[in-house]
Structure formats: C-alpha cells, structure tokens
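The structure appears right after this line, and notes come after that.
Heads up, one of the protein chains got dropped from this complex, but the rest are sitting where they should.
Then we have chain A:
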Amino acid sequence: MAAAERGASRPTGDNRTSRRHRPPPLTLSAHFRLRGANDCFRGQSARTWCEVEAGWGGERESPEQPDRRPEAGGRRPAGGMGEFKVHRVRFFNYVPVGIRCVAYNHQSNRLAVSRVDSSIEIYNLAANSFQEKFFPGYESRSTEALCWAKGQRLFSAGLSGDVIEYDLEQLSVKYSVDGFGGPIWSMAADPSGSYLAIGCEDGSVKLFQVTPDKIQLERTLERQKGRVLSLSWHPSGTHIAAGSIDYVAVLDVQSGSTAQKMLMDKRHPGSQRRRCVVWGVAFLSDGTVVSTDSAGMVQFWDSETGTLVQTHPLASSDVLSIAVAEKEDSMVVGTAEGTIFHFQLIHSRSDGKQSQWVRTKPFQHHTHDVRSVAHSPTALISGGVDTHLVIRPLMEKVEVKSYDAALRKVTFPHRRLISCAKKMQLLLFQFPQRLELWRLGATDAAGKNEDILPLSRNAEHLLQLKKKGPENICCSCISPCGSWIAYSTASRFYLYRMNYENNSVSIKRVSKVPKFLNSALQILFSADSTKLFVASNQGSLHVVQLSEGTLKHLHTFHPQSGTLEAMPLLAVSPDGNWLAAAGMSNGVSIYDLKHLKPHGTVPAYNFPVTALAIAPDTNNLVIAHADQQIFEFSIPQKQYTDWSRKVQKHGLHYLWLERDTPITHITFHPKRPTHILLHDTYMFCIIDKSMPLPDDKTPLFNQLSLREASENVRRRHAHAFKISKKFQPLLFMDLLDEGTLVAVERPLEDIIAQLPPPIKRKKFGT
C-alpha cells in the first residue's frame, strides 16, 4: 500500500476489510432486534430449527438428567475429577481493536494503550503486565496521541480536535478541551510535565498549561505549512521539534518562532516524487533530532545547523513511530512492515568520548504496521494494527530470570467479556458496540475423554442488542435465570427484561431505572436473580431489588471516606448474604447484604486482584491476584482459611507462578465443596483442596501422564492442580451444571483472518 494513501486513510479511522465474514444480521429500526426463526446460526436447515422448537419446552433437560447423572457419578474413578461435557464455543466473533498509541509512565511503571476505537487500557508493568484499568471507546473520537503529564495524569488527543484527561481513580473521562486547531495529530508533554504541546491539522502547535484540575491554552507557536504529525520536546524544555510533511521544524518555545527547518530528501529511490510524511520525531539533549518518515528512513539531524548527520534506510515502507529511552542511550522505531528496530548509542572510542547511534537488533513480533512504540527502562514496547501489545525485554538490562525477562504478547483483554445464564444455558457476549445472546446446543450422547459428541441441537443466535449513542459498552451481565440483561456505557445504564415463550424471545427495556444508575463499571446479579448489584465509578455499590416491572433501590454502600477508587470486580455469595468488591489497590471489601452493612475488608496485597468468587455453603472468598497467588478467605470467620495458609506456607508451583496471563474467572462445583474451578487464557484448572499440593519437583501439568498410568500410580502422583490446556485461547469457562462446562475459545487464526491484509513483503523464493 502506498504510504500517502495509507496516511490519507487514517482520519476515517477503521478501514478494516473483512476477508472472511458472516453476513451481518439485519438491523431492525429499534436499537435491538430479535433473531427470527429462519435467522438461526449458519444456515441451519429448517429441519434443525423444528427440532430445536420441539426441544424448547422449558423442561427440556429434565427427562434426561436423572438418567445421566447417576451414570456419570458411577463411572467416576475413585479420587478422580470425573468427566465433563464441554460446550466448546468458537463463535464468539470478538476481534480486538488495533492499537494506536502506547505511552509509558516511568513514575508508576504503568503503560497506557489506546486503541483505534479510542478505548484506553492501563497496564501495570510491575504487576505482571496486568491490564488493571479500562476506559471504553467513543464512536466519533479517534485517539491519535496519548501522553502522561504532571506525574501520573493521562491525556489523549485525537481527530475530534479535543484534548481529554482521564480520571484514573474513577475510571471516567474527567473533561475534554477543544484545541481549536482542527483534528489533533500529535501531542507531547514537556519534560517537567507542566505543558502540553499539540500538533494540529491547520499546522499550528499549541501550548497548554497543565493546571491542577484542568488544562489551559497558553499560546500558539508559529504555524507550519502542513499538519503537524509528530512532536518532541527538547529535554531542557526550550525547543520543540515538530514533524510535518516534507520537513521537520524546530520551534523556539520562548519566542514561538521557527528556529530551524530541516527538509526531507524528496528523491526516494525507485519512485517518482512523493510527499515525505514525518511520522515521528525525537529530540535528544545534545540537540540531535531523529526523524522517522514515510520513505522508510531514520535520519539524525543537527538542530543547530539543520544538517543531516546520519541516515538509516530501514524499510521500503513507512517508519511510523519512535521512542527514546530516558537515558538516551537506546531508542526503538517501528515500521509498517511490523518490524521494530533497536538503535543503541555505541561508544566508538574506549574512553567514551565519541559515540555513535548504531542499528543493533531487529525484532519481528508483529505482522502489521507498528503504529506506536514505547521504551521502558528494560523493555521495548510496541503495538499496532495486528492488535497485539508486545513487551520485548532487553536482555542486557534484565538481571535475573523472572517475569520481566520473558517476551510478553498481550492479545486478549484481562476483563471478562462473557456472562452466562447457567440454567438456561445462555451466553451473553459483549462487543464494544453490541451484545449477542446465544443459546447453547445439546447432545444426547455420552462418550469418553476427547470424544466429540454428536449434536442433537446446535447452538443458536437468539438476539443481537446494539448499543445506543456514540459511547461503547463498558460492561454487561445476564442474570443466572436468563431473564434480565443489563449493560452500561460510560454515562447510561440499560436494563432489559427477557421473555422466552415457546419459540420466540421477546425483550423489553425497563424504562424506570433509578436516577443514580447512570453508569456502571460492573454489573452483577444475585444467584436467584432477585437482586442487582452495580459498581458505579464513584466507588459506591448500589443494591437494587428486581421484580417484574419495578425496581426497588435497597441500599447503596459508599466507599470508606477519602477513597473514590472504583471497584470493578464484584462477587456475591450463592446464598445472597455476602457481597465482595475489589478495586485495584485497596484490597477487597466485604458487605453483609442481610443487614446491609459493611462486614470488613480482606487485607490489601501488593498485587491487584484479577478475579474473585464466593464459594457456596462455606462462604469462602477465593481471590486470585496478578502475581498468580490464590487466597481463600473465610467471610464468616473473617480470616484466611487453613488451606489458604497451607498454600502460602508450601508455596505454589514455579510453573504456576510463571504463567503470564491472569486468572479471569473463578467458580465452584455445587456438589464438590473441595473444588475450585478457575482459568486463564491458556489453561483451565480444577484445584482440589483435599489433595496434596505439588512441589517444584513434581510435574505440574501431569494430566497426560496420569491418563496413561495405572490406578495406583495415579493415586500416588495426583496432586491438587488438575490442569487442562486443551482449550486455547480461553476467554471464558464456567460450570453450567454438575457435569457440564462451557468454554469460549477465540482462535488467533480467526482474528488474523479479520485483520486488513499486511504489507506484502518479498520473501525469498516467492
């Protein structure tokens, strides 16, 4: 793809072409729609539908269940976990959105990532790269620049022309300020963090002063001829390098005038004259300006004289991004071919007086354009159109072999996008702009391990619910009985009443939602579907009584005084007496729902909570943390359980601790109180608390070898962690009933197939 075309297509935002797609469902005039009888999944024949219809009598599983259950129980080997029927779901057509910007914050060791749909994620690099915060996208906004200023304040700017500041405590947009310069292409904070410079479509560079609660336009620097696509401050804060089309300008901040202009070479090898877009600039403290451009060059300029010092032709396509290490001894650039190159300042004389920038290492972790790069003290961070966030540690900077030494590729969100109505066997999929409701299929057959059972009824797409307005969906939930669906955007809360009659599904919006329910970070229904819990972004928790047609506000738990931190993780006990909520730093709060008062908190731990759940009967709260630790806290006794202490004393297996995706869901088996079911993206695990814990010498993943072994050997070698890696990448797993699991996978190939084609590169022999 030609560079100019690629550049020109940028303002339109999402230019993704789907090479393999399912015909989009017809959209009704209402913002939701029902799927009709002939609109069922993947061209199912009418005959199948009739079968479905026949089986849709409400009591459809009751005749089978009494037969099947004793049989499954009888076949279960002693001490074994037994068999599960797994609904292996791959029709969750989720495609992560391409990454637009990454910005690294040295102070907090956090990484902000903005995607093409203007959603923003915050990763805590110190906590195993856990995605701890999320801001949903907004349709007409398009983030083009992201930066940290004044310590840990996060700003974004985009083609809407606004500069936005985010509230990292309450997980909401704090305010947005118009830049008055048309679409904003670039933004940079000065070294002290008290000024923001934005580069606008009209060629102006505007300076904003960052005040404690807002930003204020201070002045506009000399206008350039073309749009300002990249900005970089000199570390002293006196000059700004601005990359435009065909040239880089050095602006004097004091006077606002252009101090130097450095023209790009327009004679590209092998092509007619084209405009050269300067995609990235970096201003080094010795006055060197580094530019990356659409001609595939990385060029070093002397900003005093405006002369070209060094040229590195890197690629035949654009070099889109650049980032420099804080020490200025290393930098990284990303190209449209998906390669990132590492440059290092090498001393050419032993006394260290002369040194030179040398291109040292290329890394090819991306298939598509690398839109943005960042440089942490120990790692190169890159992201782009192929939606992966790649954290590539620099081995020379890593001293011990630990998490930080491993290459990270973050593809899937660390939040849950799926909820499940267990009894009705319904799955609710959350997409940024819509919800999908699916009913799982059924089978009459039984089988042994690894068997694929014949389906008596296929899975069925029941409903697609499109969001209203420009805001993307932030969270959603379906009630365990399946009759309520709730979702929320950044400013509105929606609740629907579902009705399943005969063969049709009807949906009705509950209009009289209490005023305070204007937005939610997390929604949860109680096990009996009579209560609704909403975590709002002021840190308070609302409890609402649900009944046909009316909502009754029962109580609001307010956060402890002084903290406004949002609580994005919720768990309710199956008996409905306890509610647990976790924020990112303040530990887990427990509330007594019977008496509607706070019960206490679980002591805070260094690493953020990634998942929590309350076990039936015992009311033990199980908490998973980003460092892969698991705690079990007895709510009635307000202390850690013996098993939890045992785990802490014994220590978890090193392979368990080395997993690199967080546990995102925990659930329990209703009949086996010693079992904890949990999963991350690459494994599903049942922890049997009654079994011995594995030590580092025993193999953790022993299922395959145990399967071959005799009963005796099994008994000797089995340990508490029963791990299956069969389902990958696993976005959701839950227990539907005693013998049935549902696993939602999202194969990477399916995602790649929906990405735009990458730049074709000549490979040897083709």
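Definition applied: a residue touches a chain if its C-beta (ideal position, glycine included) is under 8 Å from a C-beta of that chain, and two chains touch if they have at least 3 such contacts; residues count from 1.
Keep in mind that, in the parts below, contacts and distances are computed from a predicted model.
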{"item": "\"Pyruvate dehydrogenase E1 component subunit alpha\", \"Mediator of RNA polymerase II transcription subunit 20\", \"Nucleolar protein 11 isoform X1\" or \"50S ribosomal protein L20\" - which is the UniProt name of the missing chain", "value": "\"Nucleolar protein 11 isoform X1\""}
{"item": "Of A:89, A:486 or A:630, the one touching the omitted chain in the full complex", "value": "A:89"}
{"item": "Contact residue for the chain not shown (choose from A:676, A:718, A:731 or A:751)", "value": "A:718"}
{"item": "Per the touch definition above, residue among A:448, A:649, A:697 or A:760 touching the missing chain", "value": "A:448"}
{"item": "Touching residues on chain A - with respect to the absent chain", "value": "41-42, 77, 80-91, 441-443, 446-453, 455, 458-459, 686, 703, 706-707, 714, 718, 722, 724, 726, 741"}
